[in-house]
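The structure appears right after this line, and notes come after that.
Heads up, one of the protein chains got dropped from this complex, but the rest are sitting where they should.
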Amino acid sequence: MRTVFSQYAWLAPLFPLAAFVVLTELNRSLKRTGAFIAIVASLASLALSLLIAFERIGTGAEDYSGGFAWLTIGSVTLSAGFEVTNLTALMLVIVSLVAFLVNLYSLGYMRDDERKSVFYAYLSLFACSMLGLVLADNLLLLYIGWELVGVCSFLLIGFWFHKPEARAAAKKAFIVTRVGDLGLLIAILLLFRYMPGHALDFVSLHNVFDSQAGVISTSITTAIALLLFLGAVGKSGQFPLHVWLPDAMEGPTPVSALIHAATMVAAGVFLVARTYDIFEASAVALDTVAYIGAFTALLAATAALKQNDIKRVLAYSTVSQLGYMMLALGSGSWTAAVFHLFTHAFFKALLFLGAGNVIHALHTQDLRQMGGLGRRMKTTAWTFGAGVLALSGVPPLAGFWSKDAVLAAAFERHPLLFAAGIVTACFTALYMARLFILAFWGRPRGDAALAARAKEAPAVMTAPLLVLAALSVAAGFVQTPFGSWLGAWLSGEAIPEQAESVPVMAASAAAGLLGLYLGWLLYGKGAPKGGGAGQTRPWPWLVRLIEREYYLNEAYGYLFVKPLQGLGRALRLFDGAVVGGAGRLAAGAVQALGRLNSRLLSGQLQTYGLAAVIAAVVLMLAIAGRRF
Amino acid sequence: MFPFNLNPTGEFFAFFALAVCAITGAVMALSLAKVVHTALSLAFTFVSLAGLFILLGAEFVAFVQVLIYVGAVTILMIFGIMMTKHRDEERERGRPLLETLAAVFCLCLFGILFFAIRSAGFPVPETALPADNTTEIGTLLFTKYAVPFELVSVLLTAAFIGAVALAKREEEPA
Amino acid sequence: MPDNVPILSFIVLIPLAGALMLLLLPKDRGRLARISAIVFTGLSLLFAVWLYADYQPAFGGAKYEERAAWLSIPLNLEAGLRDQGVVSYRLAFDYHLGVDGISLPLVLLTGAVSLMAALGSVHIRKRRKAYYALLLLLQTGMYGVFLARDAGLFFIFFELTLIPMFFLIGIWGDYGREKAANRFLVYNGLGSAVMLLAFLLLVATLGFRADETADGTILTYSGNYDVMLANLSDPNAAANAGGALSFTGGLKWSVFVLLLVAFGIKVPIFPLHAWMLRVHAEAPPPVVMIHAGVLLKMGVYGLIRFAGFLLPAQLEAAAPAIAALGVINVLYGAILACVQKEFKLVLAYSSISHMGIVLLGLASLSEIGFAGALFQSVSHGLISALLFLVVGSLQERTGTTRLTELGGLARSLPFTSGILLTAGLAALGLPGLSGFVGELLAFLGLFATMRWPTVLGVLGVLLAAVYVLRSVLAIAYGPLPARFAGLKEARFTEALPMVALTGLIVLLGVYPSLLTDLMEHGFAGLLRELQTRAGG
Partner (left out) sequence: MSMLASYLTLAAVLFCIGLYGVLTKRNAVVVLLCIELMLGAVNLNLIAFAKYGVVPSLAGQIFSLFAITVAAAEAAVGIAVLIVLYRSRATVNVDEYDRLGR
């Protein structure tokens, strides 16, 4: 089938780019209208994305690609281009939809911020880079988008730059993700070296790794796959590089919803899905992906249990869910991963925006200061509740279906992975129940006056919630074990009904419900009136370990930061003493020569004269001596 | 090694006497402690040189030599001496290294020059100088050497104006 | 464009003419001096841009070549060779200018950075006439270095840059300016001495030529680069001419090492960098713009032009060593930049780190790596110029560039801080800005031959993120100290070059072909040489 709109897919990132350029150039004069420019741009992208996606629904839509030579050196050409496949079309829709909703939401959330137009400029730049990343037809261009979204994330985390925490968080986010980016860069270097014709585009990658086995040796393939995965680990907050994501919550909440929940952090999953042929060619790499994913999911889910910052809970939840996606990828089902990415984008964005409403109302992010908001903020509470249920995997909401797809894949791969998934599902429901109960049930625990004044957010902030809630409820039906339409559409292959997944479904649903029940038991029903839910608990060291997020930050401090600083100081001494010393020696030698000279040139005229006479005599002797 | 084949003519004896005078004057000049004595013994040398010039048939130059060196330069020096204070009574600290080196290398230089003079063969001149060389000099100065002559006069003027300007006592600031 | 315009001479000599004109101005007309310096600088840049527009990579720079006999010293040795028909035996240096794909990007860089530096010198208040005259003189030297095609002329232009730099550092610098100027002169003087030695060896071997004329043979030792190249490709040329030293392996190696040291001081390569720290820290910021932006690249250019093209075998054999030096530069500079407390020193060490990437590109021995090295040179020139422009602006307002004393300037100086942030991001190799392209090309080139050095180099890029963010965020982010609350935003003459440089950085980052197309045939000779070696 011929595609019409796909040819214009390259316009999608250009709308927000134009908005970014206009907003940065006319920063001062656009105090009020700036936001609308950004919103219109994101709406345009959304419209185009939807057109592209709807056009491709149905079977047999051909992938469309186009591009140009970006850089030619000798025989090597690095090209820039875009490619529209069903996967990218889906991603386009997710990104532009969430971006549009967040843009809309920010109209309310950032209304009083004096740097609103800067905020919208950054958001637009982010949308541009993210769409560019999604559309890229080769790894290099993807890398460029990859880095740019990282910078936007950095800029937006540090948006409230005067807060030292924001500064530290922004720096941490950038540097930690950069570690992963380097993996990606080295993977690109490896591919550039070993791919026939230095090709980096996905079509060639697919051809080489899928059908021409043996062109690149297994060890190199494994190395490439692991390095690509390192990139994904950094971006998608997988263990051990997940530490930046909870800290990134210093940014404004809409940013957390857009970048650190729905889109950018999913880029790692997208990357692995996009280069899945390479992973399939290496069993080691797939196993690594699966186990890291499972471990991250479990680790983050437990860490989320004891966070008191509403956004940190959600952040760890994001890490955990991204772990799920990685688990699915590692288990061999990239469609399940993308499906989970798809549903997760909606309900996690929903949760963040809901949290944003809460924060907006109470001016605090501390769960211990909240409570009883359900009565005052009905829309928020209901939509948030939908998000909680979706995330907890309660059937038949979106989260249930996607999580089920992941678990089914894990079940086929290895029981251990499946077990980790089920336990995580239970923990997920538990911490979400805790979050919801602490925030919306009971009575206000914080500043009473503030709580009394708390009221529902304006319509511009609740409307996106409603849209996202509807999607969180319904989006799961695109792929169920009984009819995997999405998977078939994405992969282009018919996927048989998975009859054996009924027990998996049952287990998944049971785990979710168990978690919710436990949560209700611990925080709803059994919560002490004072709010300090249970001071004496078993295993205090474990609680402390979880509260401190497994001491990973401290560990990194001692493992990397301190040694680097130490090395730096040592080298500084070396530089001053040895290298600088050599310099001083050179300078000293010249100066000593100068001093010697100036001693000779004492100003004593007769000494000069004598020197001249001596020189003349010596010269004469030398000249005369030549004759003999 | 160098054959001294002297032919004892009158000129030679005259030369010898004058040379001894000149050298004596010069050596005396160096060894005398008082500056005025030095100046006077050098004047003696200059007079001897003038005598040598006459011997060489350069009466005009000899005349100029006496006029300028003995008459002008030496007197100028004596004025200089009188206008400045000299502590020649004090025994000045010696500079043995400088003096030794200077002596050694001056001797070396003399050695080289002497060696050069001895080893050079001077052919006998084919022609003689014109007898009335004062007239000749006058002619030459105002014909062939007119431009250098004028330049030298300019130089002299400049030098004397400069000397006056330099030595003129500056206005004492109040 | 008419073909007979001596465009290269215009580029080189216009600043000199400007400097002379400035000397005629009265001393107190500082503003006039500034304006005329900017005009002359701009004029030179205009010619450079004209050259860029007119230059066609496929044809090379032959049509722009200018040549005039300049210095011919008779050696008076022809007497003994008269019977062989030799009528003249001399040492000749020509006024010989030329341009190719390697020098043109650097000429453009020189023009751009010089103009921005001249514009950015607003806060220089002391003895402006002399300052701008020296700035113009410096430009003549830089243009000359990149355009000279004669070893002697190259050397003279190279030296010509030292003198103005010495005074610019020594008179307009910070508290330690005299020491910095002295250190600068000592190191670079040593470098020049070493270079002179290498050049003399080159002239005495490769520079020998025998011309048959109607009257007889004329034997010439010359610094002519073309002659050297011709002699190189025809190994018998010097031998046939007779009398010249033969350019054997040992001699070649010594020349190579001498050149490496001479230009290594300028680049600077690892143990030879002590002088540039002081210059970065003490010289006035606009001068550092030129220093970090252009002068360091003269070292790179010299390495390519003389060590690379004239001694390809040695370059090939020494590639691992150069790569090792490059890695050391990258990591050493980066790690040290991470612990500095003074922003200028952070930038100084960052320059060392970035120049390491240039070395990595050179060590790759491939076209893409060479292009990366050159691109990185240009890009680092622009980025460091921009950074020091901002430093100058900050220093004027806050009176300090110590990281511990600054903070939160994004509030009082949003524009300047934005530029600083952009420049920082460019320095850490963000795609879409020029720094990335150079690094990428260098890495792509090197990775084919040396894998681990590349990986280590990539590690340096990570450290770049650490030190850039650490310092830039310390300046721009965080709470704003009360005493910096009332700072005035950059004035127009400061903002203009900032925007222009940022624009160039973005432009080159987004569309690097603007520059890489120029280099297309620039490295052809060297690559051919390397390939024949690999083949045979």
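The letters A, B and C name the chains in turn, as written, and every chain counts its residues from 1.
By our rule, a contact is a pair of C-beta atoms (placed from the backbone, for glycine too) under 8 Å apart; a residue touches a chain by one contact, two chains touch by 3 or more.
Please read all numbers here as calculations on a predicted model, not as lab measurements.
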Out of all the chains shown, which come into contact with the hidden one?
A, B
Where the missing chain touches chain A, by residue:
602-606, 609-610, 613
Interface with the unshown chain - residue positions in chain B
2-6, 11-12, 15, 19, 22-23, 26-27, 29-30, 35, 38-39, 42, 45-46, 49, 52-53, 56-58, 60-61, 64-65, 68-69, 72-74, 76-77, 79-81, 83-86, 88, 92, 95, 98-99, 102-103, 106-107, 109-110, 113-114, 117-118, 122-130, 133, 136-137, 140-141, 145, 148, 152, 155-156, 158-160, 162-164, 166-167, 169
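The criterion applied here is as follows: only the chains that are shown with their structure count from here on.
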Taking each chain's centre as the mean of its CA atoms, chain A sits from chain B at a distance in Å of 98
Whole-Å gap separating chain A and chain C, where each centre is the average of the chain's CA atoms
39
Distance from the CA centroid of chain B to that of chain C, rounded to the nearest Å?
62
Which of the residues in chain B end up touching chain A in this complex?
98, 101-102, 105-106, 108-109, 112
Chain B touches which residues of chain A in the complex?
606-607, 610, 613-614, 616-617, 620-621, 624
Would you tell me which residues of chain A are touching chain C in their complex?
69-74, 76, 140, 143-144, 147-148, 151, 158, 161-164, 166-167, 170-171, 174-175, 178-179, 182, 185-186, 189-190, 192-193, 564-565, 567-569, 571-572, 575, 579-580, 582-584, 586-587, 590-591
